[in-house]
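First the structure, which I've put down as structure tokens, then a few questions once you've had a look.
Note that one protein chain of the assembly has been removed; the remaining protein chains are unaltered in position.
Labels run A, B and C following the written order; every chain starts at residue 1.
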């Protein structure tokens, strides 16, 4: 993996910083405008979840090469309370709070690969991968 | 079994070719318009799954005779990652990716017989059979 | 094979062709969203009369197009789903929730005109 960008997430301005960093890194890789908006939106959802549910955490952005193709990798990580029922949290419309419950399932739809690792008391790590379209 | 038609599946145009071949073969057998649309739609779902989840594979179309009746047989085969939990994959609305999760359960509802053979690392083979209504 | 988009008064009409690939459908999504701005269109008709099937990818993408166009300020109506296609979609469990549908281009255009007239008068 190449160099990483780490954005500490503590409050709402960090959500803005994280998504802007993701957009910038994606643009430098060569993603088109529509994909950049998807990437930034997915990051925004994950970063806000950190603020809302874990209080603090970080977003790590990196570029990787897999099977000969370039990939933008977003890791959202926190040591918060974790998610007791991941299946439920990934359902459209399920929120434990006041949210619309579309952040996690929506972020999943916006990328090519989505992984979530969480357990009560063990924090939450969400990894997104977006493959650069061929010929870029 | 009579002659077979094999359609290699690599990308989105192959999905169109596969379903058009299925429709043509079904029409030559004597299926009515409503059944032809069900056959073509089921093939479309299986072919797209090959592109999305396995990267490459094939659709084999054949006419068979079983218990004195003519049957259209569709085999969708790939050497992709396989499906870890088939029960889950056959549930309406379950998708590991961005899909609606209706392809496999929907295809199953559209035909008379449905068989799936898959395991992690061993690829996936789905077999559909549609019986020609009697008197055709 | 592309999807011709015609201008009809304040509306755009996208005429789907048989044998449409996934990539072409995705391209249409971008195209319509931009054209609604260029033509200042208030309504869009998605005419799928020529499609011999709509599978789950097709339905998901059509719904996405309709939702996105509404956010761009254009009412959207899907017309021309053939009886056999509708039957197969129902078997799959595809509902096109939140998308307006009409029998054919004529009905769809009429629905849009009423919708746009009403929009001028009352809030939603």
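One rule holds for everything that comes next: contacts are C-beta pairs under 8 Å (C-beta built on N, C-alpha and C of every residue); 3 or more make two chains touch, one makes a residue touch a chain.
None of these values were measured; they are calculated from a predicted model.
Within the full complex, the chain left out of the display contacts the shown chains A, C. The chain not shown here is touched by just one of A:33, A:64 or A:119, and that residue is A:33. The chain that is not drawn here is touched, among residues A:16, A:64, A:88 or A:119, by A:16.
Of C:2, C:40 or C:114, it is C:40 that touches the chain left out of the display. In the full complex, subunit C touches the hidden chain at residues 29-30, 33-34, 36-37, 40, 42, 63-65, 67-74, 98, 119-124.
Across the interface with the omitted chain, subunit A contributes residues 12-13, 15-16, 19-20, 23, 33-34, 36-38, 40-41, 44-45, 48, 92, 99-100, 102-103, 105-106, 109-110.
The rule is simple: only the chains that are shown with their structure count from here on.
Each chain's centre was taken as the mean of its CA atoms, and the one lying most distant from subunit A is B. Inter-chain spacing, taken between the CA centroids of subunit A and subunit B, is 35 Å. Mean C-alpha position of subunit B lies 28 Å from that of subunit C.
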